[in-house]
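A single protein chain has been removed from this complex, and every other one stays in its place.
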Amino acid sequence: MAKEYWINDIDQAAMGADSIAMSESRMPVLNKLNTRFTNEQPLAGITIGACLHVTPETAVLVRTLKAGGAKVVLCGSNPLSTQDDVAAALVKDGFNVYAWKGNDAEYYDCLRLTLAQSPDIVIDDGADLIVTAHTEAKNLVQNMIGSQEETTTGVKRLRVMEQEGALKTPVIAVNDASIKMMFDNRYGTGQGVVSAIKALNVLFAGKSVIVAGYGWCSKGLAMRAKGLGANVVITEIDPLKALEAVMDGYRVMPMAQAAKIGDLFVTITGDINVIRKEHFENMKSGAIVANSGHFNVEIDIPALQKLAAKTRKEVRQFVDEYTLPNGHKIFILADGRLINLAAAEGHPASVMDMSFATQALSTEFALKEKKDAGVYSVPKEIEDYISKLKLETMGIKIDELTEEQKEYLSSWEMGT
Amino acid sequence: MAKEYWINDIDQAAMGADSIAMSESRMPVLNKLNTRFTNEQPLAGITIGACLHVTPETAVLVRTLKAGGAKVVLCGSNPLSTQDDVAAALVKDGFNVYAWKGNDAEYYDCLRLTLAQSPDIVIDDGADLIVTAHTEAKNLVQNMIGSQEETTTGVKRLRVMEQEGALKTPVIAVNDASIKMMFDNRYGTGQGVVSAIKALNVLFAGKSVIVAGYGWCSKGLAMRAKGLGANVVITEIDPLKALEAVMDGYRVMPMAQAAKIGDLFVTITGDINVIRKEHFENMKSGAIVANSGHFNVEIDIPALQKLAAKTRKEVRQFVDEYTLPNGHKIFILADGRLINLAAAEGHPASVMDMSFATQALSTEFALKEKKDAGVYSVPKEIEDYISKLKLETMGIKIDELTEEQKEYLSSWEMGT
Amino acid sequence: MAKEYWINDIDQAAMGADSIAMSESRMPVLNKLNTRFTNEQPLAGITIGACLHVTPETAVLVRTLKAGGAKVVLCGSNPLSTQDDVAAALVKDGFNVYAWKGNDAEYYDCLRLTLAQSPDIVIDDGADLIVTAHTEAKNLVQNMIGSQEETTTGVKRLRVMEQEGALKTPVIAVNDASIKMMFDNRYGTGQGVVSAIKALNVLFAGKSVIVAGYGWCSKGLAMRAKGLGANVVITEIDPLKALEAVMDGYRVMPMAQAAKIGDLFVTITGDINVIRKEHFENMKSGAIVANSGHFNVEIDIPALQKLAAKTRKEVRQFVDEYTLPNGHKIFILADGRLINLAAAEGHPASVMDMSFATQALSTEFALKEKKDAGVYSVPKEIEDYISKLKLETMGIKIDELTEEQKEYLSSWEMGT
Partner (left out) sequence: MAKEYWINDIDQAAMGADSIAMSESRMPVLNKLNTRFTNEQPLAGITIGACLHVTPETAVLVRTLKAGGAKVVLCGSNPLSTQDDVAAALVKDGFNVYAWKGNDAEYYDCLRLTLAQSPDIVIDDGADLIVTAHTEAKNLVQNMIGSQEETTTGVKRLRVMEQEGALKTPVIAVNDASIKMMFDNRYGTGQGVVSAIKALNVLFAGKSVIVAGYGWCSKGLAMRAKGLGANVVITEIDPLKALEAVMDGYRVMPMAQAAKIGDLFVTITGDINVIRKEHFENMKSGAIVANSGHFNVEIDIPALQKLAAKTRKEVRQFVDEYTLPNGHKIFILADGRLINLAAAEGHPASVMDMSFATQALSTEFALKEKKDAGVYSVPKEIEDYISKLKLETMGIKIDELTEEQKEYLSSWEMGT
């Protein structure tokens, strides 16, 4: 099963290289890290297995890791999200890449090929690679220095493993860093989803948009949909998040009720079957249903197919029309896969700059401070360091504490 | 020069038909008009020459006009905006269509082919067809029942003609109807531009976005860019509009100053050379420049080419990179053509539903009440009628005046 | 009935002078006009009768008119809106003032005292003074040079008079100027209402706020309530305005339905009995009901009193609690009088600067160009002039048309 690479079309490499160059020009923090890594070689001699969406931004990350001395092996973290030209360009650059758009059948084989290279560190997006390592490559896991996880969904899986004592490697929860969640999850996802949906030519102004979930990603989406003029409704199962949504000016109601009024539904919850048979049956004709959660389990498409399989019709790329027995038409986008990656190009380079800088620095940190198995936070210093670099590259200056202010902050005696 | 049609590829008709069907399902007001027109045949026996962006929404309009009894001849109103599959589907439907994407050289020939069919009524988008009729087909103009104009730019041209005594036909300024400007110009353009630009994977959050102009279209864009998290700056030449922009919370400054701070520039002014040599020379490296005004004259691309012609490089579709002598890179989108139509699909069906219902009803009105040459408003009754239909199709009920309220509104004696 | 003044307490003059000074410092456009008027004396020899809310900003206006050579007589335009200290300061300045806070009984006598001074020009706010002149002082009306109206409600009354042939004097509809409506009606009212209500310590975040009407004032309120985190619902009787509200992202429904879900209701419609018995009966307990329309007729308080008169209890200043037979408590603010003036100080000086500059310049204009009876618009030049002055005083520069641009705008031949 040893292969140097397994991609769709090596001839697309030149196009991919152009794409990567454009993203690179919009990722100044990674560029600065690249320069430092080139000089300092902090990753010299290690092998990194990365399971990520194969996009131009990921290419800029893996090049930075390579600049630091690492060998990087890359597989896709979603069957639909690989950009084939980028994969080709990376192969030309000498990376082992196992990924192509539309890889449903051999998805896990690509993960296995990655693990076969015995990575010292695994960078994951959804935890498929880490989980596979635990189930199929137990020896490898014992010897790994560590791993890093990019998504809310993946961190949730790994925390369950930790609680059950099944986790055998240290994991840095890159996803949970503020600098990742606030920008990538919130603003990256928010804009990505509305853009992907808009690309299907849906006007947001005046529409009732139902967002399932009110975590960072869904908050970003709700904010952007509102910013485009939609009337947004939130569904939640957590009372504190539900209350926050109310106070943020949204309506909150159970999905059973929201199903009846929505023009557009988007799930971003990390849970299964959030939109189900009974919801489909109550939707208005013309309703559009999409998912932006990591896995395509949030919309119960099998249930819809039971209701209306024969009526399925692809009306344009990424848009399937189903006609229910009641005559209502329902449009499912991108088969329920995360819409912003499936039907668009994923997050903008300028936001991935921060998330992937966090990945690169977390790898460096993992090598310096080895840990026991468990889920760890990104150190605050890494977040501050990236924030400073990012502001600097934007030409933005901020205040510094005066001596008097520092002293005041470290005292407690002075009151009213 | 007689041709039944002149399009790119008749074999794309099936795909175009699917697209049209999808738009049709999102244009309920036009569907209702279609039914009435079919029954009443108000346009029986007339020929309509339409110069419009050849999109699925336009297809739904021309089908409605045909349902009312008219013969419709269609040419494109912009060299880049034609969707070839839609053009093919319309030819299959029996329309005379003269349009294809990328028609620079024979653009005016297509207009001439349209006029050659002796239209009784002309529906225009930018006034190219009406102006051409005035300059090349004077006899035809004398005999035309009337015409209709869809854009701010076109209405401006026609008003100048009227002032100079050059206008020889009545024109209904469909563009100026509130129901058109508030929704199509403001929200259609606003969302369209941000989507087209986002499709190029630019994050709006945290970016300085410079919008040239503060009319309906630019207001919509400013609002949407702000809604996506950008920091928006407005440039204007009209003091009242500038003041409104300030009060709306935007910064206002001359372009010479804005040029230095913008990450993204969009012109929507209806004027020429709004971004010029001296502005390019002061831009930050990486600046992105686009136009959403009707004509591609707002950005002085010839000046940029003088500065940096040899460096031009297409880095992805619709994105040209220029490197100035100072080393700064500037990205021009879609050659300065209106970005929302060139790089995306134009306005969503649900908003064109209102604009094109206004077109259909204005045609019916023009036949009923013939006018002298001049620019006319859309009657308020048409706007109210469409508003009512639209609300009805959205399932929204509103209040009605009580008898007591009607009486109060028609009185003046009752005060404090 | 001749009196030099009729106010509450002349001893408050010093306090009023301080208030006026503070407003004056925030009205730079009027200050500039004051300087010019002092030099040019454009109003020399005329008498102006002004019926306005007696606030510090009004004081700055009447001083400007006086600086221009006019004699100014002032009465209040609302029983509750007079600031007694300002009235006192103006009397000390030598103005004839007939106004005090809480003047219900002698409200019209104050108007009569104003008319008794035979004004050449009347500046009105709600049209009470103009209507009274028409009904009680017909000779005066015949000889008046003109009049000016500040409110939507007043302009509506005067247009009805014009249609019925009852209007005997030219009126400049100052209210309808863009520079007045966009800023004073929209942003002045918007902020004023939310502030007045907030002063009663109501949190907007998470509340359902029902706004009756979607004109300029109500749009401003809706925008501000949304900006403070409320979930806003609009009721309307005009389909086009209703549709605009939908597209702006609000829910739209009849009041009968909104009554059941609102936490806070505000009427700004210009019509009578917009909230009625059947609405009160369906409200949630704790609902707060206020009006910001010009007259206190929009809430049917007599109907509420029939339902629950005995339970009325003033729970704090400007807040009356009523307990309905169903046990629900309803809170009426400021007796249904326009809340932003009754419970707060009216519009900020910086916004009245533009509206009152329009008044001052309209008076100058009326003297120069005498007109027949009828309702007239403010000339566009006045709006542009004020906009320029305002921008200048804010230190904001804007672009100017190049020669090439001017020429382009005045041409029609150049197209695609």
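Order of writing sets the labels: A, B and C. Residues in every chain begin at 1.
One rule holds in what follows: a contact is a pair of C-beta atoms (placed from the backbone, for glycine too) under 8 Å apart; a residue touches a chain by one contact, two chains touch by 3 or more.
Quick caveat: nothing in here was measured; it's all calculated off a predicted structure.
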Selected residue (touches chain absent from view) among A:157, A:207 or A:226: A:157
Residue, one of C:94, C:286, C:302 or C:374, that touches the chain absent here: C:286
Among C:191, C:269 or C:416, residue touching the chain not depicted: C:191
Those residues of chain A which, in the complete complex, touch the missing chain: 77-79, 107-108, 126-128, 131-132, 135, 156-158, 160-161, 164, 166, 178-179, 182-183, 187, 235-240, 242-244, 246-247, 252-255, 257, 270-274, 295, 297, 383-384, 387-388, 390-391, 394, 396-402, 404-405, 408-416
Positions on chain B where the hidden chain makes contact: 205-206, 226, 229-231, 246-251
Chain C residues touching the omitted chain (full complex): 18-19, 21-23, 25-26, 183, 187-188, 191, 194-195, 198-199, 201-206, 224, 226-229, 286, 315-316, 319, 329, 344-345, 347-351, 394
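The rule is short, and it goes like this: only the chains that are shown with their structure count from here on.
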Interface numbering overlap (same over half, different under half) for chain B and chain C: same
Most heavily contacting chain pair (counted by C-beta pairs in contact): B-C
Chain A and chain C, separation of their C-alpha mean positions in angstrom: 52
Centre distance in Å when chain B and chain C are each reduced to the mean of their C-alpha atoms: 37
Contacts with 2+ other chains: residues of chain C: 246-247
